[in-house]
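So that we are looking at the same thing, I have put the structure below in structure tokens.
A single protein chain has been omitted from the complex, and every remaining protein chain is retained in its original position.
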Amino acid sequence: MREYSVLIGGKAGEGINTAGLTIASLFDHLGYRIYMYFDYPSLIRGGHNFAIIRAAEKKVGTHRDTLDVVLALDQNSIDRHADQIRNDTVVLYDTYAVKRAEGYGIPINQIVEEEKAPAITRNSAMMAAFCRAAGIDRELLESVFRRSIKEKYIDVNLRVAERAYGAIDEVFRIPGLGQTGLPALTGNEAIGLGLVRGGLDTYIGYPMTPTSNLLHFLAEHTRAFPVRVIHPENEIGVMLMALGSAYAGNKTAVGTSGGGFCLMTEGLSLAGMSEMPITIVEGQRPGPSTGMPTYTAQGDLHFVLNAGQGEFPRLIVSPGDLEEAYTWSAAALMLSWKYQIPAIVLADKTLCEGTFSFDIDAAERPPEASPYLWDGEGEYRRYALTDTGISPLAFPPAEGALIKANSYTHDESGFTTEDAARAGIMQEKALRKAAGLARELEGYRTVSVSGSPDATTVVASFGSQKGAVLEAAEHLGLKTARPLVLNPFPVRQWKEALDGADSVICVENNATGQLARLLRNHGFSVDETVLKYDGRPFSLEELTARLSEAVA
Amino acid sequence: MREYSVLIGGKAGEGINTAGLTIASLFDHLGYRIYMYFDYPSLIRGGHNFAIIRAAEKKVGTHRDTLDVVLALDQNSIDRHADQIRNDTVVLYDTYAVKRAEGYGIPINQIVEEEKAPAITRNSAMMAAFCRAAGIDRELLESVFRRSIKEKYIDVNLRVAERAYGAIDEVFRIPGLGQTGLPALTGNEAIGLGLVRGGLDTYIGYPMTPTSNLLHFLAEHTRAFPVRVIHPENEIGVMLMALGSAYAGNKTAVGTSGGGFCLMTEGLSLAGMSEMPITIVEGQRPGPSTGMPTYTAQGDLHFVLNAGQGEFPRLIVSPGDLEEAYTWSAAALMLSWKYQIPAIVLADKTLCEGTFSFDIDAAERPPEASPYLWDGEGEYRRYALTDTGISPLAFPPAEGALIKANSYTHDESGFTTEDAARAGIMQEKALRKAAGLARELEGYRTVSVSGSPDATTVVASFGSQKGAVLEAAEHLGLKTARPLVLNPFPVRQWKEALDGADSVICVENNATGQLARLLRNHGFSVDETVLKYDGRPFSLEELTARLSEAVA
Amino acid sequence: MNGSDLISPAQNTWCPGCGNFGIQHMIKAAIAEITGEGFPRERIVMVTGIGCHGKIADYFNINTYYAIHGRAIPVAAGIKVANPDLKVICHVGDGDAYAEGLDHLVFAAKRNADITVIVHDNRVYGLTTGQYTPTSPAGFKGRSTPEGVPEHPINPLELMLASGATHIARGYSRRLQPMKQAFLEGMRHRGFSFIEILQICATYFNLTDYYNDHVYDLAEGDIDTGDYESALATIREWDYSADAPIALGTFYRVGRPTFEENFPARKEGMEDREGLIRDFLQGHR
Partner (left out) sequence: MNGSDLISPAQNTWCPGCGNFGIQHMIKAAIAEITGEGFPRERIVMVTGIGCHGKIADYFNINTYYAIHGRAIPVAAGIKVANPDLKVICHVGDGDAYAEGLDHLVFAAKRNADITVIVHDNRVYGLTTGQYTPTSPAGFKGRSTPEGVPEHPINPLELMLASGATHIARGYSRRLQPMKQAFLEGMRHRGFSFIEILQICATYFNLTDYYNDHVYDLAEGDIDTGDYESALATIREWDYSADAPIALGTFYRVGRPTFEENFPARKEGMEDREGLIRDFLQGHR
């Protein structure tokens, strides 16, 4: 497979993310599928940011440690990545900001100064130098610039680019592949589109990395999509406002990370008792507590599985790439309405803020689950007992209907009760909904299997590990299995996935092996865990090495 | 075993709880061990309250369905308990409030009116009638009244009692046992005493059933014990104030139920990251959400096990009676300080609000764990790396020491870091603390075993199930095993407890078998669950029947 | 129409003498009046907190969301923004709205959410058996403060004025008709209306005599309800602790755009969601 890995690095505020996306866009136009990992500390200016863009013939979902090209806007881009730079890595650097480097120096600062251009255009210069070095047409660069840069800044950027283009010669040539391109989106954007697809009316959020950009994305597109976006005082307000919104019939989602999710747990339990549909996007990051806000982790699995006092059914989906994020966010929203339960889209920084080529046609169609609506006949009872445990929904105003939602244990009409028998019956209603949801999910592919079908070692993972695990397992000839739904756990499909396996290795971005624990919960054994808990996702090389060790 | 079960029932506001406690006190003075179950809906006046006092020669911790005596201050006390009243049950009732009953009518209303006594004295009349019917000396009643009734009300109560005493003849005779009595306390009180024993400096709480009375108890006794009690604006304030208090060196505990615990989860995670010792009393009640506030459940086990984002060690203890509540609340507080971790005392309404004879001499001595304090030598580093993972503590003011607590991932000195390697090291520090705690707990009896040692069926339970399970298993010749510590789970001791068992039945007050799930987590199989999820604890008869069914 | 069919068959479990009865009676009368005028009953939603006050949800044959302690207000705001055609009344307690969830009250006022918040201010936690609340007077002996609360109470009306509430009123649970007027005014006010009712708690804090001695009704001209300073001066006459005359009536009332107006009604022609998404993706490369 033809592929390239390009790193661009500089300081926060120097537009590294934008530059990375521009490079991704260039590759896209050349027919490559891309994945971009963006690494940044929690600060606004300074520090060291870098993006690694991996472009390949086929879909990829992880970065490599070994780099083909390094574009260094600061010295850290060389120094901190020394072991990723091989002899044949093409290194371009700004001769002013970078003092110690081997490769091709570009007098970027000088160009920018001479052109009286703002400092932020340094990255345009670097991209132009990259294009020239990689044999990419300047017309393509220009057209990409014209799409991504605001009208009033375009000229100065092109001027600077032109100069930098001339400051270096072609070093190698990235060939076009002739494939049709695909839009590059972040996980947040794919989740947002999935929610829209599932019927989202209202999104309510309080900023928190890594889902702030989901809030921003939807807020920016309230004209493109029929969605209302609200940013209230805090996550408690978010969650409770969302439940009110759902009560009034709006399909509502919220987004946060672990710390904000803590504040939503009381509302989550209220959703459980009052049977209010709600979808929560939980983007994990390293904890405990504030932890490392801009880095990644999968440390909240059992928290979301068990959050909220008391026992109530919930759906938890765990997409591993954009297509799954799209499909399962839509599914989460729709199923939450069908079963009147909370649904959680469990993601993490790697997925939320990673950029991937998105192929909507490759995404599975989400199940078209619709809410059961009251037919208007007879007396309305919000919590009417049915075989499925699902009570028909009505929203105010509904003439003749009394719509009583309740956080207390209640009777069918929604009036408070403390009667022992009725309490038991209502708890069983909840259990029936859980069982029905589990049965319905049997009809979908909720466990994804790949790799060598006959391998006896299965690599299990969830969520954003997908990209790295799939490739590493392929290299090593192993089989992989991944639950797309974490709750209700797809026991039968997992059993099938494990058919013929005699050893299971869990790959996780946490310190205690939370997927392994979940599998053991359900009676499956796990032989080994390969864990990473330093806030960084596995690179392909690192995972391959760790896995081959584990297999040995 | 000689034993009696007495039910007293009436309306909320009629002092049923107090009357029950007075009856318990009478039995205590006669040398009986007592247990009292108090059942009341969430309202202030009216409705139906009842207390069942069980008095026996030996320690008991559960109520019976079959009653020896019924004291009915309202019609509900007869009607709702019809199937608990046998032919030989002695029924005393107020002839005014109760229209349909068989037994001994006492003209209580008339007496109270004639004596121009307040309505609340009706229960004093009923107790006097009970004493006479049961052959209990009026002197004993008077002395018990004098201890429990305020000086200024004593005369009118004695007048009323005197009249009621004369309104019935002796029906049977409860003999004195000649044993020394024991004080009757609630679980809340025993937990409070345990915390005091463990070194409590400050208790912070926001009212929530079933732990409000822990707040009240400690608030009332700030002169008897060196404890400061604070009731802030909400549970978030509670938890964060408590962490500040701990930072300044105060041994601090908080109390709540599931809904309030939700609001503490973000602070819990902060305790994890900043390594701040804190003890949380979580009194479970039926959820989800507001549920049935004054009833009981064990539905929050996995929530407390997994609450808070990220991964950090925690201690969870699960006492089953007062002696365990005392010992393990003290232990929780001390161990939380030794390991600088959050500790949770997981209780429920049955334990918190149940009244039991408390034998402090029968309580195991809590481990005398002390915090590691800084020796004042060299540079102070709040998160210094050690073999145990435990860093020596210092509190401001400490001359020459910089005491930096931090919610971010941090270095040894407490400065924020986002460095991958350091993040990993700090996560491993936390894992070492968890391992050390698990090792230390190996030295204590953390699994309690009882019943027939050779039985091959083991009844597993946790917390307040103790009383019912122990007796039921004894009847049925089964063995019982109960973890006193739920996390870190005492794997080795559990294995030993299960030695020779070929079937395990979990008895739980929840709908999904949460202990069973925890056991499976740790690789233990569970064959059957006996669950009750209607807000009521098992009675001895009910559990015996359900267990013998499960065994068959 | 006297509104008797508005009352549900659920058993009422408030204590005899509880001020909640008066509140219930008058909100019923107010609802009967607006429905009598043709406002459809099904367009009314009542949201409550948890506490004795919250039980009012069970007592009405009206759409209700019996929410959680301290968090009724964001639920109410969420309902209203989702469907601005609804009339949303929010019954909360003083522990509920002034302690547990104070921030939501302030923000509802700041945003001018078009909901009516009725605080059953009995100045005690009733349902949890008698602890002090933010409006309990200094020295109050509650179960968590057996030696008397040392703190000074807040004046919630003052706080609401500072938070941007556009309608501020106070009633007293034993003054029935003025309460009804207050409820009607609040429900008719476009924007956030805050109505605090001094509610008798017969069991844990019976201030009947105190209130009877101290309350007076604001008369026409006593106050300029459009004027901040005028409102504030009267609001500050009584500080919830010291002896002083206690004004009842409307203190403040101004017009301001509501929160819900920020979200224009749903767009037409946006049913084909997959189409919208594909359009978006088309424009995205």
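For clarity, chains are labelled A, B and C in written order, and residue numbers in each chain start from 1.
Definition applied: a residue touches a chain if its C-beta (ideal position, glycine included) is under 8 Å from a C-beta of that chain, and two chains touch if they have at least 3 such contacts.
On a predicted model such as this, the values are computed, not experimentally measured, just so you know.
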- prompt: If the full complex is used, which shown chains touch the chain that is missing here?
  reply: A, B, C
Task: Using the touch definition up top, pick the residue from A:Thr18, A:Gln110 or A:Asn234 that touches the left-out chain.
output: A:Asn234
- prompt: Considering the whole complex, which of C:Gly3, C:Pro134, C:Gly186 or C:Gly249 touches the chain not shown?
  reply: C:Pro134
Message: So one chain is hidden, and I want to know which residue out of B:Phe50, B:Phe145, B:Tyr165 or B:Tyr247 touches that hidden chain in the complete assembly.
response: B:Tyr247
- prompt: Among the options C:Lys28, C:Arg111 or C:His167, which residue touches the chain absent from this view?
  reply: C:Arg111
Query: Which chain A residues would touch the chain omitted from the figure, given the whole complex?
result: 13, 41-47, 205-209, 212, 215-216, 219-220, 222, 229, 231, 233-234, 259, 289-290
- request: For the chain that got dropped from the picture, name the residues of chain B it touches.
  value: 25, 28, 147, 181-185, 193, 196-197, 199, 201-202, 204, 221, 224-226, 228, 230, 232-234, 236-237, 240-250, 252, 266-267, 270, 274, 358, 360, 395-408, 414-416
Query: What residues on chain C make contact with the chain left out of this view?
result: 101-103, 106-107, 110-112, 134, 150-152, 154-155, 158-159, 161-164, 228, 232, 236, 256-257, 259, 261-262
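Criterion: only the chains that are shown with their structure count from here on.
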Field: Whole-Å separation of chain centres (CA-atom averages), chain A against chain B
entry: 43
- request: Using mean C-alpha positions as chain centres, tell me how far chain B is from chain C in Å, no decimals.
  value: 37
Statement: Check: chain B positions touching at least 2 other chains come out as 41-42, 259, 289-290
Message: Multi-chain contacts only, two chains or more: what residues does chain C have there?
response: 50, 66, 68, 101
